[in-house]
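First the structure, which I've put down as structure tokens, then a few questions once you've had a look.
Just one protein chain is left out here, and the rest sit where they should.
The block that comes next holds chain A.
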Amino acid sequence: MSANKSSKRLAFLPLAIFAVLCVFLLKGLFSNPNERESALINKPVPEFSLPDLYNESQIHNKQTLIGKPVILNVWGTWCTTCKYELPYLTKLRNEYGVKIVGVYYDQNHAPAFGEFADVKEIRVDVRNMLGQLGNPYEYNILDLDRTLSLNLGISGAPESFVVDASGVIRFHHMGDINERIWRDKIAPIWNEVSQ
């Protein structure tokens, strides 16, 4: 009789173990294992010192970037989606006075592959494209060796960061910014940091 009872209790053991497991899985769901997003959000913009796209002798750094809320936009002329978002970004600059700084990411520059970017050619391409589609940028930082992009944890282009006046990253968006994205995701944060 008692043997039967204990085997009955044993039958509940898998259920109990599974219940405990579920608790951990639920907790695990809400703590990002990569901590990638949280590592960026509410952290200061990484330090950098990089030349202007048009003028190599002009150096931009974190101090020249901050002071006013800014959207840091990683892009390149090679990137189709970037082309698509340029007109809307330009509209943001012209109509709402949003300060947008470009981080120019050149995909062809791959020293390990024996390929080096031709900065003069990039400048021509950039001028052509911005001339056609609109220029949303106050200035462009040339991140040829991708040090800034790497520190920002870029995984593709376009990606944008909302940085507040004190230099803290408040929002990270992967993909293009369009009217819907701006309205639903970015505008609330932008309005908050602009006040």
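Heads up, the rule we're going with is that a contact is a pair of C-beta atoms (placed from the backbone, for glycine too) under 8 Å apart; a residue touches a chain by one contact, two chains touch by 3 or more; residues count from 1.
Note that in this section contacts and distances are computed from a predicted model.
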### Summary
Expected UniProt protein name for the omitted chain (select from "Monosaccharide ABC transporter ATP-binding protein, CUT2 family", "Xylose transport system permease protein XylH", "Heme lyase CcmF/NrfE family subunit" or "Acetyl-CoA acetyltransferase") would be "Heme lyase CcmF/NrfE family subunit"
### Message
Among A:Gly28, A:Pro44 or A:Pro188, which one touches the chain that has been omitted from the display?
### Response
A:Gly28
### Message
Which parts of chain A face the unshown chain closely enough to count as touching?
### Response
4, 7-8, 11-12, 14-15, 18-19, 21-22, 24-34, 78, 80-81, 84, 107, 110, 112-114, 156-157, 176, 178-180
